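One structure follows; several queries about it will come next.
Every protein chain except one is present and positioned as in the full complex.
Our next item is chain A:
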Amino acid sequence: MSTLTLRRRPLVLRRLPGLQGLGGFLLRRMVSAVATLLAITVIVYAVFYIVPGNVAQITCGERCSPAQVHQVAAQLHLDDPVYQRYWDFLRGIVAGRSFSTGTSIEHCAAPCLGLSYRSDQQVTELITAKLPVTGSLALGSLVIYLLLGVGTGLLAAWRRGRVSERLLTGLTLAGTATPVFVIGLLLMIVVCGQLQWLPFPQYVPLTEDPEQWAWNLLLPWTSLALIEAAKYARVTRAAILETLAEDHVRTFRAYGLSERSVLGRHALRGALAPVIALAANDFGSMFGGAVLTETLFGLPGIGQALVSAVNVADLPVVVGMVLVTGFFVVLANLVADVLYAVADRRVVLV
């Protein structure tokens, strides 16, 4: 989805008034982001009409009588035509909606993503409750795998061809090749069970107790980081080696710059652009993609909620969670493109 282009000379396309520079870029991207997110909701709605499973029966329970299932279907507006339901959904985002709790009317303020069929909770509230969990997981692991990955990649480039480099490359490959639930479970068994250095992870909100938040998330972060780091090590190493082979580096060396300076200041800077792009994408997709980690460590995040919502055909929750995931992927792409341009002046935002 990335729209970055690499050009030798700055070239500004689309010379339309008002759509130039960073402002124009952001505007264009915002329009395309909204379109992407809308397309996602259409797809989710469509898929829900194809997959098996009677939503009203699942929501009501398997022993519910046909009459009761009809009541539940009417209550959840499942009998309305699909376009009507989709329109109500869109309207809710803009204008909010009202729902009956039985005894009173509950207002779901805009942007309202509806109520969960299963729990009757507002989807926006559900997301607000789960976002900090997934955000904590994504952010913490990002820091660790960037440090670990870029560090290893730098070391590998520096020690190229030696035994230590081969060892590092081998280790990072092993990291990528091991599923997170194996690494995670083994870490838990050893660190929490045998050595008893850490408690078995249990999410504690950052606002409640920052120290416990970090201690409890350390293992999930590390497990994710061990898997992700390998990718960054390889990208960093390759990019540095590529930069080292370029003419300007040879010039620097000819000027007598130390190897450390060449590597640390010049080669690393050239390698940063692809690392940033990769990291932003990973960070975005982690909002929906860390399902295994969340499940294994019992972290009540977006991924876990999405999977359980799919299992019980809870359409409003599925749409809401997918939208949030999509939003972060789109946002991360945007950030990546901007950062890419900052890191590498040859890149032009279009």
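Everything below uses one rule, namely that a residue touches a chain if its C-beta (ideal position, glycine included) is under 8 Å from a C-beta of that chain, and two chains touch if they have at least 3 such contacts; residues count from 1.
Just so it is clear, contacts and distances are computed from a predicted model.
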{"item": "Undisplayed chain, where the name is taken from the UniProt record, one of \"Cell division topological specificity factor\", \"Formylmethanofuran dehydrogenase, subunit B\", \"ABC transporter substrate-binding protein\" or \"Anaerobic ribonucleoside-triphosphate reductase\"", "value": "\"ABC transporter substrate-binding protein\""}
{"item": "Residue touching the undisplayed chain, where the options are A:A33, A:V72, A:A233 or A:V249", "value": "A:V72"}
{"item": "Residue, one of A:P81, A:G102, A:G161 or A:G256, that touches the chain absent here", "value": "A:G102"}
{"item": "Full-complex contact with the absent chain, from A:Q57, A:T176 or A:Q212", "value": "A:Q57"}
{"item": "Sole residue of A:G96, A:G170 or A:G298 that reaches the chain not shown, by the stated touch rule", "value": "A:G298"}
{"item": "Residues of chain A (touch criterion as defined above) contacting the omitted chain", "value": "51-54, 57-69, 71-72, 74-75, 100-104, 106, 116, 118-121, 126, 129-130, 179, 181-182, 185-186, 188-190, 192-194, 196, 199-200, 202, 295-300, 304, 313"}
